[in-house]
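Written out below as structure tokens is the structure these notes cover.
For this view, one protein chain was removed and the others were kept in their places.
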Amino acid sequence: MLKYTLHRLLLALPTLLLVSIIVFGLIRLIPGDPAQLMLGDLGDPATLGRLREQWGLDRPVTVQYLIWLGKVVHGDLGISILQQRPVMEILVSSLGVTASLVLPAMLLASLLAIPAGMLAAWRQNSATDVAVVTLAIACLSIPSFWLGLVFLLVFGVWLDLLPVVGYVSLAESPVEGALYLLLPVCALALIEVGVIIRMARASTIEVLRLEYVTHARAKGLDEATVARRHVLKNTMAPTWTMIGLTLGSLLGGAVVIETVFTLPGLGRLMVDSIFARDYPVIQGCMLLVTAIYVVVNLLVELCYPLLDPRVRPQ
Amino acid sequence: MKPSWIRVVLRRPNALVGGGLMALMLLAATVGALRTPYDPIIMDFDAILQAPSAAHWLGTDEWGRDVLSRLLAGATITMWIGLLVVVIAVVVGTLVGELTGFMGGWTSRCIMALMDALQAFPSLVLALGVMAVFGPSRHGVVAALGLAYLPAVVRVVRSSVLSLREKEYVEASRVAGNSELFTLFRHVLPNSLSPIIVLATALFGWAVLSESALSFLGLGVPPPAPSWGGMLADSRNYFERAPWLAIAPGLCISLTLLGINLLGDALRDLLDPRMKNL
Partner (left out) sequence: MTIEKPPAASMRGDDPVLGIEGLQVDVRTPERGWRRVVRDFDLELQAGEITALVGESGSGKTMIGRAILGLLPPVAEVRGGDIRFGDTALVGAGEAQLRRLRGREIGMVFQEPMVSLNPALRVGAQMTEALRLHHGVSAGQARSQCLAMLERVRISDPVACFNAWPHQFSGGMRQRIMLASVLVMRPRLLIADEPTTALDAIVQKEVMDIMVSLSRDTSTAILLVSHDLSMVAHYADNVIVLRKGETIESGRCTDILLSPQHEYTRTLLGALPSRTTTAAPPSADARPLVEVQSLRVEFTRKAVLFWRKPTIVRAVEDADFSIREHETLAVVGESGSGKTTIGRALMRLTETQAGTIRFDAEEITGLDGAALKRHRSRAQMVFQDPYSSLDPRMNLGDIVAEGLRNLPGLSKVERKQRACEMLAEVGLPGDYADRHPHELSGGQRQRVCIARAIVSRPRFVVADEPVSALDVTIQKQVLDLLETLQTRFGFTCLFISHDLGVVEQIADRVLVMYRGRILESGSRDDIYDRPLHPYTRRLLQATPRIMRTESGGYRLHEHEALPREAPPGYRHYNHGSIPGVPLTPEPPLMIENSPGHLVACVPT
């Protein structure tokens, strides 16, 4: 198992390396080098030259990349142009907000969608099935930011039940913080519900068709036992992978949801930084979000053998 | 064959509703391109934030522009961008996927490593990064989304090619003395079209959704050009006074997505026999 873990980790390294090259290259496509961007139009040529020398900008691009990568590996993502603080510091404070949004959404979506998908598959072609499938399609078709706006309009403005704009950290006040997070989490979760329902339903139908389910029934097991012992685990394997992949759209969705609900998370930070042309922060956001996505999917993959003994290394 | 095909479509409400919705949206886009009741861009300070009425069926916005006209014009832009993204991602992705799947070797391994890296980004985050470089523009949106969805197409095409490559009729073509490239285009490509078509419909939906999201964030279609996402973003300031501004564009996006999702499901039923009962 340890060797398998090492194997997967080593395989993820080239991907992460390429990701860093893409992020580095993308920002370099912007006219003007980091020193110019940092000083803006105000910098005099002498300061500019000093800064360039200090950052190694007079050396070849590959060397610049390696210097940058070395710093990144040590947790140094540069200095924010706007806030004049280390980018890492800014990212860490925003990460908590995004995590408290995305993780509950992921959990909520899975808890709602997996049982619903399995139930629909079990009663394939019945009214229940049609209802669940329709619900899934509806969820897939509503953009999260619009749903967020509608939530705000209904619960915040018309019914005046929940706070509309603003944010209180969970650490400061768990109850109030949770109230601020309730609507965004629901809006975000509902989108993924559609994806996970469809996946859970499809893989359950696939499993139900297999002979070992008939075999289990031929043993005289009741439907609940068949579901629990013979179907759930085999259905979970592909669905589990899917949940890891939905994190990507959840992180993307968080960017928009954080803007709708004005939450100070990573996504909003990225958007604000784009408007402020704060390139070190944009770079940091992209790297961090992608690294999280890659690492979470790696963890998902490492857990996969627990669900499917067939891929366990002997 | 033909009459039963029509019957199959008629028996599937998915195909009918989805097709109907998409036809409606395409009609809206066409009307939006040809003529709209009012000019979607010119401001009219005498008609600011009017509720829906006979003159303005869906009301007016904070600059006095007719919401219906802006929705129609927005449909043109959204559909056009969606279509371009799909065409670019599908054409480039299919070529890359077919070639890397069929040929193998170091070049294709490198290309696949690059695709893995691109897919490692959450697609909206990658698109945001590209938009940060290019600045908000329609071409930027198309480029950003095309790039973001390219790896998904490559992956689907490649895996379909890899499974087709093992089919005995591909082997038979080799035995007949045909070259690899002929075999690829004669036997493999036509048979991998089904998953590509199904993916293309899904892609159109994602592209519409992402374009709206980018425009909502102010990083997509630049104002004053109307876009559904941008209209939603503007509506936030007049929430209490003019809720219709927040309802109508969102409904348009949802109906488009619903249409394409239903149509995609129906197409998948028809084209992919393995998924027939799902």
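Think of it as A and B in the order they're written, each chain with its own count starting at 1.
Everything that follows uses one rule, which is that contacts are C-beta pairs under 8 Å (C-beta built on N, C-alpha and C of every residue); 3 or more make two chains touch, one makes a residue touch a chain.
Since the model is a prediction, treat every value here as computed from it, not as a measurement.
Set against the missing chain, the residues A:Leu57, A:Ala99 or A:Leu221 yield one that touches it, A:Leu221. In the full complex, chain A touches the omitted chain through residues 3-4, 6-7, 10-11, 124, 210-212, 214-222, 229-230, 233-234, 237, 307-310, 312-314.
Residues 167-169, 171-178, 187, 190-191 of chain B touch the missing chain (whole complex, contact as defined above).
Definition applied: only the chains that are shown with their structure count from here on.
Across the complex, chain B meets chain A through its residues 113-114, 116-118, 120-126, 128-133, 205, 209, 212-213, 216-219, 229, 232, 235-236, 239-240, 243, 246-247, 249-250, 253-255, 257-258, 261-262, 265, 275, 277-278. Looking at the complex, you find that chain A touches chain B at residues 14-16, 18-19, 21-23, 26-27, 29-30, 124, 137-138, 140-143, 145-146, 149-150, 152-153, 157, 201-202, 205, 247-249, 251-253, 255-256, 259-260, 270-271, 274-275, 279, 282, 285-286, 289-290, 293-294.
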